[in-house]
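Below is one structure, written out as structure tokens, with a few remarks after it.
Only one protein chain is missing; all other protein chains are in place.
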Amino acid sequence: GHRPFLIAGPCVIESEQLAMDTAGRIAEIAKAIGMPYVFKSSFDKANRTSITSFRGPGLEKGLAVLARVKQQIGVPVLTDVHSEEQATEAGRVVDILQIPAFLCRQTDLLIAAAKTGKVVNIKKGQFLSPPEMGNAVKKVEDSGNRRIVLTERGSSFGYNNLVVDMRSFPIMRRFGYPVVFDATHSVQLPGGGGTKSSGQREFVETLACAAAGAGCDGFFMEVHPDPDSALSDGPNMVPLHTLHSLLERVLRIWDAAAK
Amino acid sequence: GHRPFLIAGPCVIESEQLAMDTAGRIAEIAKAIGMPYVFKSSFDKANRTSITSFRGPGLEKGLAVLARVKQQIGVPVLTDVHSEEQATEAGRVVDILQIPAFLCRQTDLLIAAAKTGKVVNIKKGQFLSPPEMGNAVKKVEDSGNRRIVLTERGSSFGYNNLVVDMRSFPIMRRFGYPVVFDATHSVQLPGGGGTKSSGQREFVETLACAAAGAGCDGFFMEVHPDPDSALSDGPNMVPLHTLHSLLERVLRIWDAAAK
Amino acid sequence: GHRPFLIAGPCVIESEQLAMDTAGRIAEIAKAIGMPYVFKSSFDKANRTSITSFRGPGLEKGLAVLARVKQQIGVPVLTDVHSEEQATEAGRVVDILQIPAFLCRQTDLLIAAAKTGKVVNIKKGQFLSPPEMGNAVKKVEDSGNRRIVLTERGSSFGYNNLVVDMRSFPIMRRFGYPVVFDATHSVQLPGGGGTKSSGQREFVETLACAAAGAGCDGFFMEVHPDPDSALSDGPNMVPLHTLHSLLERVLRIWDAAAK
Partner (left out) sequence: GHRPFLIAGPCVIESEQLAMDTAGRIAEIAKAIGMPYVFKSSFDKANRTSITSFRGPGLEKGLAVLARVKQQIGVPVLTDVHSEEQATEAGRVVDILQIPAFLCRQTDLLIAAAKTGKVVNIKKGQFLSPPEMGNAVKKVEDSGNRRIVLTERGSSFGYNNLVVDMRSFPIMRRFGYPVVFDATHSVQLPGGGGTKSSGQREFVETLACAAAGAGCDGFFMEVHPDPDSALSDGPNMVPLHTLHSLLERVLRIWDAAAK
């Protein structure tokens, strides 16, 4: 039957091996539980809290890894882009171009992503109300692309904290495109760790289950075989060995809500 | 099997007839779907936005109505109290004394409610983080009462808006008591209507389903046969004729989450 | 010339000696710089975070101390009330009855305070937008009392933090009554200390100077000879020995803004 899709992978492409292994393992899990799966990983973490943080392999090497994942694992791939040039380049390789939340109002980036003809996943800015995403949608539509996905990843709630407003799912679904819940960035504590963001991995499941109840079309999760040794976003990533049971529970709730 | 309970009824006791009819009808619905049911209605709306708003029948008449509901419909009853005297008086009639969110830090009120020996339902203040509710819990426990319920009803989110932080359910459950989700006050827009609060009834279902997914122990809903003609909180109350299907969906999700 | 007034004193009446000494010393400072002065202290801290916190001498003893301060120091006195009975009793002694922020929507308390004929100082709830205070004002006016003061003390900003929105001064002044800035409660970090509120005393001066620039009619500050040994609200109280120079700077700014 109808199932929500899964966008998942390590935050950043730490190595080809890690990307391949993680993609392969998640693809098996997704297949076992019947979720369409898209591999996600970043070639560049362009807005790390600190200038000394690890950023990734860069555009060229990163796209090469994504191409190999796509070919060898046989799954569509997604990556995030931060400039028009990156959008154009990445659009030649990946299936979904992702617009980071901080950049969701940058008109030229949205247009460049739209013009690749690939699916554009726009993350809702932490500073934006759900109805305002209609303006981002229109920027892509008016550039001739109606392959759009929207992603909820939490709203600024005082300092160093985010809150997920579950009303955003029905509001954003009114635009006519799939709405994804990003369960791992939603538990970030921005700047909560001084020179890095910390996170509350322990709430990923609660929020994913809540979003499944509220009604969304897909789930986004950063997943790592060993989050505590990850080069980016360790505190909020899901450990790979817990993914299967987490998704089973989320799906059970999603099915119950969709009936 | 194990089921969440339902606290529901018209916001305020508009008349004995309305209370009785609504209680009877909700009791039937709750029985049909297997939810333990507690009738809720207020004898006095002590913090209405405007001084000219309808406040209810008052303590004496209100308690008389609640006593009759309890006797004739055969369900436990809950009401909210705003002073030590009201707590003591109401404690002679009702099964659950509710502490309003604005008053959840008033030590004497908590102690007076605790000393009745009845169940004390403490609503989380809109200005409070979930862990802070541990202090309210302790005030009741230290007064010799361990029959406690906690209720989430949204947090202040800028002006004239509330947001429900689904992380509050696992956090408050750590205190060892049932945690309820108040689905109708959570969609209030405080002061959004000038001299009254407005509300977004259309999001009650989304939030209740999300809370069911997140995991709570009970649901609180203000219900009215005709919310648009209600004397208080009309914009956020659930119409009685939609309650059955709403609860069925919520329960389906709750069951899936509890498995 | 025209000057803003000062409401100041120790958070709670720890002893008659402390109240008298602090009132006397602040009165001298206020006289030296030409600010009308009202002594503030609480007889009961009814909403302390923890049930084991010190609460004060109680109504009877507290009012006796306030009466002696009034008589011997020769200044008007203010205290906060939490029930209709307290309002009526305190109204026989004090010049200004203060409605705590959490209770600013409790209609009966506002009416009882209004009916004493004394000045009613309503603190704006942390959960309230500035225009909503018009409803509190109307509750007092409709009870026949037009001696009203409104106090800004910060708004909920995520968890365990408050933010002062300086737009609230011009908005609340439109109601036609003096607006006070509470500089010490505005730097509280509610629940920030686990079983007590912590505070950021270091920002009292910044916020008081900002409010002086924005335009307010009075300043409220909790002051203690030795805040670190105070029995309540130590982390945010102003040390008595710094008050003179703090007020001089605030007044200089206030004068510049009022020109």
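Think of it as A, B and C in the order they're written, each chain with its own count starting at 1.
Note that contacts are C-beta pairs under 8 Å (C-beta built on N, C-alpha and C of every residue); 3 or more make two chains touch, one makes a residue touch a chain.
Predicted model, so just to flag it, every value in this text is computed and none were measured.
Specify the shown partners of the omitted chain in the complete complex.
Across the whole assembly, the hidden chain touches A, B, C.
Any idea which of A:G34, A:G117, A:P131 or A:G176 touches the chain not displayed?
The one listed residue touching the chain not shown is A:P131.
I need the residue numbers on chain B that touch the omitted chain, in ascending order.
Contacting residues on chain B, toward the hidden partner: 157-161, 163.
Going by the touch rule given at the top, which residues of chain A touch the chain that is not shown?
These residues touch the chain not displayed: 46-52, 55, 82-84, 102-103, 105-108, 111, 125-129, 131-132, 135, 138-139, 142-143, 155-156, 159-160, 190-191, 195.
Since one chain has been left out of the picture, which residues of chain C touch it in the full complex?
On the side of chain C, residues 155, 157, 163-167, 169-170, 200, 202-203, 206-207, 209-215, 249, 252-253, 255-257, 259 touch the unshown chain.
Basically, only the chains that are shown with their structure count from here on.
Overlay chain A and chain B by their C-alpha atoms and let me know the rotation angle in degrees, rounded to the nearest 5.
Fitting chain A to chain B on C-alpha atoms yields 180 degrees.
Same or different: at the chain A/chain C interface, is the fraction of residue numbers used by both copies above or below half?
same
Can you compute the centre-to-centre distance for chain B and chain C, using the mean CA position of each chain? Integer Å is fine.
Going by mean C-alpha positions, chain B sits 33 Å from chain C.
Need the CA-centroid distance for the pair chain A / chain B, whole Å please.
Each chain reduced to its C-alpha mean, chain A and chain B end up 37 Å apart.
Measuring centre to centre with CA averages, how many angstrom lie between chain A and chain C?
Between these chains, centre-to-centre, one finds 48 Å.
Could you list which residues of chain C touch at least two other chains?
159-160
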